[in-house]
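Only one structure is covered here, and it is reproduced in the block below.
One chain of protein is taken out of this complex; the other chains stay put.
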Amino acid sequence: MRIELRVNGEPCEADVWAGESLLYVLRERLGYPGSKNACEQGECGSCSVLYDGKLVCSCLVLAAQADGHQVVTVEGLGEDGRLHRVQEAFVAAGAVQCGFCTPGLVVAAVDLLAHNASPNDDEIREALSGNLCRCTGYAKIFDAVRLAAGT
Amino acid sequence: MQEEATTLGAVDVLTPRTLEEALRLKSETPGAVPIQGGTDVMVELNFDRARPPALLNLNEVAALRGWSRTNGRVSLGAGLTYAEAMEHPLAELLPALAEAARTVGGPQIRNRGTVGGNLGTASPAGDALPPLLVAGAEVNVASVRGERTLPLHEFLVGPKRNALAEDELIVGVSVAAGAGRETFLKVGPRNAMVIAVVSLALRVVDGELLAAFGSAGPVPALVRAPLEEASSFPEQVAAAASPIDDVRGTAAYRRHALRILAGRALDRCLA
Partner (left out) sequence: MSVQLELGRVGEVVPREDGIPKVTGQFAYSSDLQAAGMLWGHTLRSPHSHARIVAIEISEAVTMPGVHAVLTHEDVPGEKLYGLEFQDQPVLAFERVRYFGEPVALVAAEHPEQARRAAERIRVAYEPLEPIVDAERATESESLHPERPTMGHGYRDDPRPNVVRSLVIRHGDPDAKGDVSVSGVYEVGIQDQAFLGPESGLAVPDGEGGVDVYVATQWLHVDRDQVAPCLGLQPEQVRIHLAGVGGAFGGREDLSMQVHGAMLALHTNRPVKVVYDRQESFVGHIHRHPAKIWAEHRATRDGKLVNVRVRILLDGGAYASSSTAVTSNAASFACGPYAVDNALIESLCVYTNNPPCGAMRGFGAVQVCFAHEAQMDKLAAELDIDPIELRLLNALGPGGSLPTGQRVTGALPVAEVIRRAAALPLPEPEELPRDPLRVPGGSGNTTRGEGVKRGVGFAVGFKNIGYSEGFDDYTAARVRLAADGNAEVHCAAAEVGQGVANVILQVARTELGTDDVTLAPHTTATVDSAGSASASRMTWMASGAVRDACRAALEERERNGGGEVDIERIYRHPRTSPLDPETGQTTGERSHVAYACAAMRVVAEVDVELGLTRVVWIGTAQDVGKAVNPQAVTGQIEGGTAQGLGLALMEEIQTRDGLITNASFTDYLIPTTLDMPPVVSELVEEAEPDAPYGAKGVGEPPTVVSTAAVVAALRAATGRDLARVPVRPDEIVGL
């Protein structure tokens, strides 16, 4: 079946098998592999995208559900070829190791700061509690969010 | 990626725009599995545990969204998300549901998972179910044959089984709001993103204690007692449970924890 959607502002269309997730279609059919396939059951947040402006796991959105909707992936966060300040902060704070969780965490942190410009530590922890990281123990990820928030 | 040389399996997606259309499609294709937030259905698909002939995508049915307040009752659309259940002013009307919603998954799951989905899945661990049970929830279901309402405890007929007929959809659930005090507690082996090892909702209203627990029996069950029996109520709750040993916890622990949770919930609601 055919679906049409906007990814990072660009209109896209794809022929999909009805059982495919939005994650699969982004990665394998539309050329946006930035969202990651870590658990495919909504338990790790690595595939996080903004779906009509809301933070969701793209592995749990049926591709056909995205027909006519807007998706922003990690590839679409920067502007004019510059990194988003959250992306810069992740690099500067050492919040990246293997990096497999990073795209999802960056999207989740961008979503947090969009709703709460200066979150406290508890708010950062709760906002990122749907994103697993196996490498960092999270400390430098929290540093990065604080750095990006300027707090 | 090259085009597939042959067609893939027979899953189809039906996307109605109105409730009427949804009911018609469900009637025409009773095997169609409703999908709203996808937090349960997609896991089944991604891990090859289910290949339904069709999926009924309810995302575009506006009538299933939101909530409203009439005659002292609050009606929640089947498509109400956990994130919405945590927002003012609904969180103040149904505080236990809001507390339960906060325990569900991470923000991504709370943005997509819905109360209707929790009812449809009818898991013994469904976090919305205990708060709805103590709030006297009634489930509104509909089909092309018409609508009907049934109490939640009758709707939940077994582990992952509900009372829906094959042509019916969950439209919403209504509860008595703003009455008495209530709370929700959930035990999991880590401090976020867990399936309940055991959970408990308690409401104290009009001299009556109502408790409902999750993950401690085949369905979330309701226990009632007069306020005067508060001191023995934790034992009553624990005794009403029929927990099992599984990968998430032992039956003995679940019964023990239920007793502790009930005592703490009473302290909160009677303070």
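By written order: A and B. Residues from 1 in each chain.
Here is the rule we go by: a residue touches a chain if its C-beta (ideal position, glycine included) is under 8 Å from a C-beta of that chain, and two chains touch if they have at least 3 such contacts.
Small disclaimer: the values here were computed from a predicted structure and weren't measured.
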{"item": "Residue of B:E99, B:E138 or B:E182 touching the missing chain in the full complex", "value": "B:E99"}
{"item": "Where the missing chain touches chain A, by residue", "value": "17, 19, 27-28, 32-41, 43-44, 46, 73-75, 77-78, 83, 85, 87-92, 94, 96-103, 106, 122, 124-126, 128-129, 131-142, 147"}
{"item": "Chain B residues that touch the omitted chain in the full complex", "value": "1-2, 4-9, 46-48, 99, 102-103, 106, 183-195, 197, 199, 247-250, 252-253, 256-257, 260-261, 264, 267-268"}
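FYI, only the chains that are shown with their structure count from here on.
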{"item": "Parts of chain B lying in touch with chain A, wherever the complex brings them together", "value": "1, 3-4, 8-9, 11-13, 15, 35, 37-39, 41-43, 45-47, 51, 55, 57, 59, 83, 105-109, 111-112, 192-193"}
{"item": "Residues of chain A defined as touching chain B within the complex", "value": "1, 15, 17-19, 21, 28-29, 40-43, 45, 48, 54-57, 59-62, 64-65, 67, 108, 111, 126-127, 129-131"}
